[in-house]
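Heads up, the thing below is written out as structure tokens.
Now for chain A:
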Amino acid sequence: MKKIILLFTAFVSITFAQSKDPDLILKNVIQEFSTVKDYVADIKIKVDVKVLKVPETRAKIYFKQPDKIHIESEGFAMIPRKGLDFSPSSLLKDKYSAFYQKEDFVDGIKTAVVKVIPLEDNSNIILSTLWIDQTKNVIRKIESTTKTNGTFTIILSYNSSNKFPLPDSMTFQFDMSRVDLVPNEFNDRIEKKNNKKTLAGLVGKVYITYSNYIVNKGISDSIFEEKK
Partner candidate 1 sequence: MKEEVLSDEKIIEVQNLSKQFKEIRAVDNLSLNVYKGDVFGFLGPNGAGKSTTIRMLLSLIKPSGGNIKLFGKSLKENRIEILKKIGAIVEKPDFYGYMTAYKNMEILGKISGSNISKKRIMEMLELVGLHKRYKSKVKTFSHGMKQRLGLAQALLHEPDLIILDEPTTGLDPQGMKEIRDLIIYLSKEKKKTIFLSSHILYEVELVANRMVIIDKGHAKVEGNVSDLLNSNKLKVTFEVDEIEKAKLLINDTSWMKMLNSIVGNKLIFLLEPGEISFLNKLFVENNILVSAVIPTRSLEEYFLSITETVSK
Partner candidate 2 sequence: MIGLINIELYKIFRKWRTYIGFIAIAVLVSVIQVAMLVEGQRSINFMTHNLQQSFILVGNLLNGYLVSHLILNTLVIHIPFLITLVAGDLLAGEATSGTYRMLITRPVSRISIVTSKFLAGIIYTCMIIFFLAIFSLGLGLSIFGSGDLLVVQNGTIIVFSKNDVLWRFLLAYCFSSLGMGVVASLAFLFSSLVENAIGPIISTMAIIIIFIIISGINIEIFRAIKPYLFTNYMNGWRLFFDDPIDIKEIVKDSLILLGHIFLFFGSAALIFQKKDILS
């Protein structure tokens, strides 16, 4: 009996053993996402930032591999750049060095924490930490520190019914408190005028909800051309 239990345990461990090889983990994620050639989705954007009051906006997002993105919106929309393109290939397009840190849980789901350090000098990102769900091979959380734009955190949640590795919601959390939101000369005037708050520094969250995905139906390149 003991032998059976031991054997069973070993079998389960081998079968469900999660990889600790960071390159492999990342490769699996990239591979999973490569099943998405293109997609169109409706997005709802809600901004929760102290110094920004933006109404909830609706927009349409177009994506085509490897990194083409286009947003259409009737009204004003403020969308985090990093959160918009969560394709792993885009995140990892430059040379990098990765190492496995530990296991962690995100929303109760076990993930592997992988640190990614870009090796390119001109990369704006200093360090990224990825929480990767190895069961679905999707990124559930990203934490990045940038040279010029402070730090940001992206939390992605996925609908289990969606066969593609596309999130149904994303929370983009950022801290730009050391960055002047408005260029200095304007900033000085505003500071002097109000004597209190300034537009220097931006901390908050942006919530994006995705719906009505149309995946791999083909999108013309002309959509992504910048209209002048």
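For anyone wondering why these and not others, all candidates are chains of the complex that A comes from, given by their letters.
Note that a contact is a pair of C-beta atoms (placed from the backbone, for glycine too) under 8 Å apart; a residue touches a chain by one contact, two chains touch by 3 or more; residues count from 1.
Owing to the predicted nature of the structure, the values given are computational and were not obtained by experimental measurement.
As listed, 1 or 2 are all part of this complex, and the one touching chain A is 2. Of all the residues in chain A, the ones that touch candidate 2 in their complex are 50-55, 59, 71-82, 84, 148-150, 152, 174, 176, 179-183, 186, 190, 192, 194-199, 202.
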